[in-house]
Each structure stands twice: as C-alpha cells, then as structure tokens.
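Shown here: the complex without one of its protein chains, the others still in place.
Right, chain A next:
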Amino acid sequence: MSEGFDFYRWRPVIFGAVIVGAILICAIFAPLIAPYSPYDLDYMVMLQGPSATHWLGTDEIGRDILSRIIYGARISMQVAFIAAGIGLIFGTVIGVTAAYFGGITDMILMRFMELLFSFPAILLAVVLMASLGTSVLNAMIAIGIVFIPGFSRLARAATEVVLREQYVESARAIGMSHARILFREITPNIVAPLLVEAAIAFSYAILLESALSFLGLGAQPPEPTWGNMLNTGRGFMAQSAIMSIAPGMAIFLTVIGFNLIGDGLRDALDPHMKD
C-alpha cells in the first residue's frame, strides 16, 4: 500500500510524545539539566518566588524548586510506567481470559477482581504496602495492583464484543488454536480502549504515588517526587503559591501528554479512519 505518512492523522500522538519525551529526557539526564542539587539547603533564600537565579523559586528550606521538579520526574515517571504497565498487562490477560473461556473461569477471575475493586484505591495500596514493605518499588507494584481490576473489566467487556464478531467464529471454524485466536484475532481489536485507559492510569499513578508518600509509604523525604512536593506545598499556599503550582503544572503537563498519546493512538489505529 502506497500510503505516505499522514501527519494530520498522527498529530495528537506526536504532540503528546514531544511532551512526554521532554519529561523523560529531564528524568534521565536530571544531573546534567538541573541547575542545583535537589537536596542542597540554603536558609538565605527560603520561600522565594521565581527569579533569575531560581527560575521557579525555592521551597520552605531553600531548595531550588526547578531542580526538584526535574529530579522528581525520575520517580514520578518510573511509577507511572511501571504501575500502569503492571495494570495493563495483568488486567488485560485476566480480562481476556475471563471473557474467552467464560463459565467457571470467568466467574472466579471476575469475583476476585470485584474483591479488589471493593476496597478504596488508597486503602488497598496501603494494605499492600504494609504487606510488601515500604519502598518506592513496592509502591509501584501496589499502585499497579490497584489498576488491575479496572483494566481487567475493560478488557473483558471489549473481548465480549469482539467474540460476537463473525471473524472469531470463522477463526474457530477454520481450526485456529486458542493462542492464535487470542493473540491475532482478539488482542489487536481491543487495544484501542486499553490504550486510552493506560493514559489515564499513567496520570492517576502519579497522583496515587503522591498520596502514598504523603502517608509515608512511597518515596521518603528528602527524595523529591511531584506528589510529595505538592503535598508540602499545600502548607505554604499563602506564603509561596509557586511551591504547589510548579509540581501541579508538571503533573498536569505529563497527564496532558499521556492523554494526547492515548486518544491519538485510539484514533490513529482505528482501521476505519484510514483513507
């Protein structure tokens, strides 16, 4: 097919990828980009607003906010990728399996998912952290597990729709193996809603991590994450709004980036929108 690259079709994805890419570069090359160390205190310049020396001002113990945001991208992005990845992979496998095999398999898997669903996300994460132990990696795993039921229900619903399509019946009648039907016929046709959900999970993971570190379960101070910066900033809203605004904007930009990628991919991958 002589279809050239269609810029307009991929525009939202490219735009989102530029934003997310920039944040990723910040995370990877933080020591080269950050103007100061994220840990160095300077009591002479506490709670300052933006200035030429400190572009985004300083926090309550005189640390450079821009540097902390840049370093904070490291943990926030790791959490987002790993947690959403765990939710996406395990949730999809469970949901597709439940819908495809049906009957008792479906019943057991989905009741277990509902069990996970019935706990508030934060409570579930706290319980999981308590049993896994406190570390950033365990926070990512706990947040990932929180996402599994959502992904699994979405995957199950999407699979049920695809299962009713005649091409799946044809595949069975031709004699395709379960594995081939699952990977070649079903999975490619349910990725679109899952990608959108993944984009939302990315943003939610960043927020959940901040809640966990606020409770003392995620990354511990002085380690900078956008979540704990936002939480600390809350206490100093009246004195220095930039302390909350800066990490808030960072989260906002990341969320926008991921959502653009998710929505854009859904549209760009829709075969009916070609031509």
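Note that in this section a residue touches a chain if its C-beta (ideal position, glycine included) is under 8 Å from a C-beta of that chain, and two chains touch if they have at least 3 such contacts; residues count from 1.
Just so it is clear, contacts and distances are computed from a predicted model.
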Omitted chain, identified by the protein name its UniProt record gives, among "ABC transporter ATP-binding protein", "Aspartate carbamoyltransferase", "Formate hydrogenlyase" or "NADH-quinone oxidoreductase subunit B": "ABC transporter ATP-binding protein"
The one residue from A:D6, A:D40 or A:E169 touching the chain left out of view is A:E169
Pick from A:S135, A:N189 or A:N259: which residue touches the chain that isn't shown? A:N189
Touching residues (missing chain, whole complex) on chain A: 1, 165-167, 169-177, 180, 184-185, 188-189, 271-272, 274-275
